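For this depiction, one protein chain was excluded, whereas all remaining protein chains were kept in their positions.
To keep things simple, chains are lettered A and B as they appear, and every chain counts its residues starting from 1.
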Amino acid sequence: MSFFFEVLIAGLLSGVMYALVALGFVLVYKASGVFNFAQGAMVFFAALTCVGFNEVFGLSLWIAIPLTMLVMVILGMAIEKIVLRRLVNQPEITLFMATIGLSFFIEGLAQLLWGSQPHKLTLPIEDVPIAFLMDQFNMLISQFDVIAACICAILVLVLALLFSKTKIGRALRAVADDHQAALSVGIPLQHIWAVVWAVAGFVSLVAGLLWGARNGVQFSLVYIALKALPVLILGGFTSVPGAIAGGLIIGASEKLAEVYLGPIMGGGIEGWFPYVLALLFLLVRPEGLFGEKIIRRI
Amino acid sequence: MFYREAGQFKTTYAADSQIFPIKQDRIGIALLFACAFFVVPFVAPAYVISAILIPFLIFSLAALGLNILTGYAGQLSLGSAAFMAVGAFASYNFVLRIPGIPLLLAFALGGICASLVGMAFGLPSLRIRGFYLAAATLATQFFVVWCLTKISWFTNSSSSGVITAQEMTILEFHFHTPASKYVLTLSIVAVLALLAKNMVRSNIGRSWMAVRDMDVAAEVIGIRLMRTKMLAFAVSSFYCGIAGALYAYAYLGTVEPEAYNLDLSFRILFMVIIGGAGSILGAFLGAAFIILLPILIDFITHALALPTSVSSNLELMVFGGLIIFFLIVEPHGLARLWQITKEKCRLWPFPY
Partner (left out) sequence: MKFIKTIISAVAVCSALASIGNAVADEQYIPLLSYRVGPYAAGGSGFFGGAVDYFNLINAKGGINGVKISWEECETEYNPSRGVECYERLKHKNGGASLVDPLSTGIAYGILDRLAEDRIPMTTLGYGRSDAANGKVFPYVFPLVTSYWNQAAAMIKYLGDKSGGMDKLKGKKIVDLYHDSAFGKEPFPVFEALSKKYGFELIKVPVAHPGNEQQSQWLQIRQANPDYVILWGWGVMNAVSLKTAQRNGFPREKILGVWWAGSEEDVIPAGDAAKGYSTMTINSPGNFALLDDIRKTVYDAGKGNLDDKKRIGSVVHMRGITAAILWVEAIRKAQDRFGKGHTMTSEQIRWGFENLNIDEARQKALGVQDMFPPVKTSCDDHEGSGAVKVQEWTGDHWKAVTPNWFVGDKVLTRALIEESSAKYAAEKKITPACLK
């Protein structure tokens, strides 16, 4: 029985890590209607830049992280100015394809600047089982996962508060609803988009640091975005709490399925199981659990 | 001056509704086919045939399939490589297990298997739209590749899951030179492209476009949504399946399920978007662009003699940058550029 709980808790915790990446997607989609496929590349770029500052320039992490934040903000503003501004009012699919092109560009840029070697990232959190739980309940739960979950929870809280309580949050929601109307009320569109991409860059940095500490900073961080997509589908593209809820559900079910269903089916089902699960959810709720209902006028 | 339609009168309905109503177009296409069938196989170097023309034809067929689904019927799909894989492995199994089966029949049956899979995974499209559907088609992509890797019956219990496509033979003629493979691929693609062009000009194509533009309104005027969407998935998967079979038989020769991965799906989607969604010519132009571009960039970076680590990353950056550039400059794709060129040609040397 305790094994079942172990798997469940491990799943919930890894789901939180997926939600962290999904948050970046949600932010950009919520505020500018762009499905930013380059989010994975941005996570990789953020992590690699941080490690690059740390190793190549010998800066300590406490300096490297704010510096990387600055770089991500500049990157976000550059993306908004060079790519998105020219593609205003294009259909969603064109914007999506542009972000895929952007992801190639960022991947190439990251490896051009910092090289293609994998790097180690040591955060001051150790990835070992919590001794207390191991002794009392014979359950192995990593303290890194727990701390990452806490960080994610704080981030989600801050973002949810930002969107609902602050003036800039209201402006972001207005822009997502209707660009023209927001402009006519006097909301500065370009500034808002720059803010959105900067915040998305910050979320990418946090995700990049946590995933990089877990897996090592290497190119495969880009594929974490593919793990975050089912979370997005399940939770809805436009909902911050949805990202968390989706993450928890996807993480837990993925691990439980792999452990209990996997051996029957030959194993390795983790690749497609979250997607099929999200697909089944969509059949019941086509906009995801917490997503906004798409109102189509004829 | 040269592209004048003056003096070309149509006296029958059939003449009026032909695919190439302008005589110059007809001559151009006839020359193109003559060149492609009779000149290129003998004149072109083997490298151009086997590494540029054959993949170009195969990818344009796959892009045609995806164009029907995404460009004409408006159902965004990221699972085209999975349908290609189904077509390839199904054809392989038909040729393997039914000795003496005609090759084209095996391909067709492989395409039909891909259609069935496409329809099964297309059912959610009745309920889900837009990006949610795209993300749902990713489920297809991952699930199908997993199935082909796991179930060893599909790969004839090969220990590493790799299949070696049998040699292609039609009526005792063996296709093993690049030129013969090229002619076979060209014939198949030409026939299927003609079929696609006529399909999209017909009732079916119009119902697809109606569904794309506004499916609720389409339903209101009497178009059966389920039938139309399922047909779009079926036809699109059929084309992708044949393309996948050709990819294994006429190009790579030995293939594993991993060769039909998400990367390939994205490439085909690129071809559709850059070539022009909703246009048959667009599929061909997009395929040519995506195939030739890396070679061109490679050429240029070699000419500049940059160190290879720099040049490889620059290739990737230039590729991404050019895609963005094209989307900014001409969001309707290369087909639209071609259309504008033709219109200008019709007027030249007059300004309007």
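Going forward, a contact is a pair of C-beta atoms (placed from the backbone, for glycine too) under 8 Å apart; a residue touches a chain by one contact, two chains touch by 3 or more.
This structure is a prediction, so every number in the text was calculated from the model and none was measured.
Considering A:G76, A:G108, A:G201 or A:G291, the position touching the chain not shown turns out to be A:G108 (whole complex). Among B:V48, B:I101 or B:A179, only B:V48 touches the chain left out of the display. Touch with the chain omitted from the figure is made, among B:S80, B:T185, B:S236 or B:S311, by B:S311. Looking at A:S142, A:S204 or A:T238, the residue that reaches the missing chain in the full complex is A:S142. Seen across the whole complex, the unshown chain contacts subunit A at 3, 6-7, 10-11, 14, 107-108, 111, 115-122, 127-129, 134, 140, 142, 144-145, 211, 214-224, 227, 254-255, 258-259, 262-263, 266-271.
Within subunit B, the residues in touch with the undisplayed chain are 28-29, 31-32, 35-36, 44-48, 50-53, 55, 146, 149, 159-162, 164, 166, 251-256, 258-259, 263, 281, 284-285, 288, 292, 294-296, 298-299, 302, 308-309, 311-313, 315-316, 338.
Keep in mind that, in the parts below, only the chains that are shown with their structure count from here on.
Inter-chain spacing, taken between the CA centroids of subunit A and subunit B, is 33 Å.
Considering their complex, residues 70, 76, 124, 127-132, 134-136, 138-139, 142-143, 146, 149-150, 214, 216-217, 220, 262, 266, 269-270, 273, 277, 309-310, 313-317, 319-324, 327-328, 331 of subunit B touch subunit A. For subunit A in complex with subunit B, the touching residues are 35, 83, 86-87, 90-94, 96-98, 100-109, 111-112, 115-116, 226, 229-230, 232-233, 237, 265-266, 268-269, 271-272, 275-276, 278-279, 282-283, 286-288, 294, 296, 298.
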